[in-house]
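Contents: one structure, followed by commentary.
Chains shown are a subset, placed as in the full complex.
So that you can tell them apart, the chains are marked A and B in the order they are listed, and the count of residues begins at 1 in each.
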Amino acid sequence: MTSRTTTPADPATAAYLLGLADDAMVYAQRLGEWLTNAPQLEEDMALANVSLDLLGQARALYPRVGELDGTGRGEDDFAMWRDERDWRNVHLVEQPRGDFADEMARLLWFSTTRLELFSAGASDPVLAGVMAKGVKELGYHVDHAAQWVVRLGDGTDESHRRMQAALDRVAPYVDELFTDDETVLAVPEADRGPLPSQLREHVVRRVDRVLHSAGLTRPEPGAWRAKDGRRGIHSRPMGSLLAEMQYLARSHPGATW
Amino acid sequence: AEREASFEELIAADQRIEPRDAMPEAYRRTLVRQIAQHAHSEIIGMQPEGAWITRAPSLRRKAILVAKVQDEAGHGMYLYSAAETLGVDRGELLEMLHEGKQKYSSIFNYPTLTWADCGAIGWLVDGAAIMNQVPLCRCSYGPYARAMIRVCKEESFHQRQGFEILWTLMRGTPAQQQMAQDAVDRWWWPALMMFGPHDSGEAASNGHTAQSMAWGIKRFSNDDLRQRFVDMMVQQADRLGVRIPDPDLRWDEERQQHDFGAIDWSEFKAVLAGDGACNAERIAHRRRAHDDGAWVREAALAHARKHEARQQVQQDQQEVVRAS
């Protein structure tokens, strides 16, 4: 644990940053699973890059959360020692890996949304720094995803079918990205970026442009939509993800690695 | 005769052979096999440590491990590129790997049973690999030598990280120390086997060594490299505080080197023949990734062709417009 700073406690901003950190952490964890499993070495490398970028964003944000929430917790306290009910990521990032099209669909939505948010900047100095660096990183992530969505959408019949199916499967997880939950609403406007709901229009437009150029359609989700990740309500895969990620650290409490 | 003299002159002058140079078919074939198997080793070598990415005990270790495995992918890519300068393509080479016609370093048929194995792999396996690879930086074939220079730079970093993992464990809890020692116990002898059979005696190789040395592909003998490795590792083991699992290990004042125990070559042969813990798994994993990704690669190819075709149409039309 880092020593207490003289930062005044700001639980609302802490909670807000925690959601952004957890999104990055959980998605970095899922992306890490692609190494040795990607369609070609170039993709093992590219997805490793995305994973490392997001992991870096999480590692930069967690100590700031620890300062603002007054606990002084460090990155591993957050990553290894919180139970599922205390994680604040959206459901999209905790879903198990599907095929490569599933990943590109997820990456397209996730990084386009995060880029839109990060482009707006924020007043919290640590978040602002993460956003400034993150904008460049996310720009690459968006381009990478978009290029693949186009290649797959406008490649072979099979890849088109798979890419469209992937967009259909990811559709129920998209709304949550644009949902204004109580956490973000509790942060004074000056201290946060745009509300999630305010990101929707631009993000959807950008995604639609990519899909359109590849002859793909953006499906409307059905009755069921993922929600409440920001309230610590997660889906079954989250339990498995955390067990795998935290098991070793929890098996040796107090140990240094 | 004139072209071959040129090749031999370059070799004699310790000069680099480049892709445009004439070379004996046997030299080319030997290099294709060696470079390809080196590349295969890098990509298969991603699996043992890759198994710990999702399970690393801290975020810092996770980041270092992802970067390391990513480097190994990069090494594979450099090496496949180097092999491609000799008239093969990566797809053919991967097919040879998948069908068992080309091999990868047998060390990767051992399992990573604990987190400490990641440390032992960095320390011992990358250590042995470096020992094998540094001389290759002066290999006669230019693309291979240059790839090796890049690889060695990154690999020495990896070796230090492996050492650091073990260092931290050995200064940790009793359970962590036990974990580290157990990993060293299991990786030491397989690491020694990475240098290949003895240069003489019944385990001696079949003449390949001599030819490779003549061609400037191989610079030092297996036993030479192995001896250097042992001498270096003993020092490092002392600093770590781990015990090397060899009761016959002792300093020989006369030779100014360490004597060490007999290697169990039957294990080496068995693992080489397919009976190591992970032989089936490593190739199955590789093939599954490759097969699962086939539709992706096909799509990329199809898209590139469509793109090219469109560009060609654009070009033609522009010319027509300009002409009229």
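Please note the rule applied: a residue touches a chain if its C-beta (ideal position, glycine included) is under 8 Å from a C-beta of that chain, and two chains touch if they have at least 3 such contacts.
The structure displayed is predicted, hence computed values, not measured ones.
The assembly described by this file has a subunit formula of A x2, B x2.
Here is the rule we go by: only the chains that are shown with their structure count from here on.
Interface residues of chain B, counted against chain A in their complex, comprise 43, 46-47, 50, 53-63, 66-67, 69-70, 73-74, 76-77, 80, 115, 165, 168-169, 171-173, 175-176, 285-286, 288-290, 292-303, 306. Across the complex, chain A meets chain B through its residues 29, 32-33, 35-45, 48-49, 51-52, 55-56, 58-59, 75-76, 79-80, 99-100, 150-152, 154-156, 158-159, 162, 244-245, 247-249, 252, 254-257.
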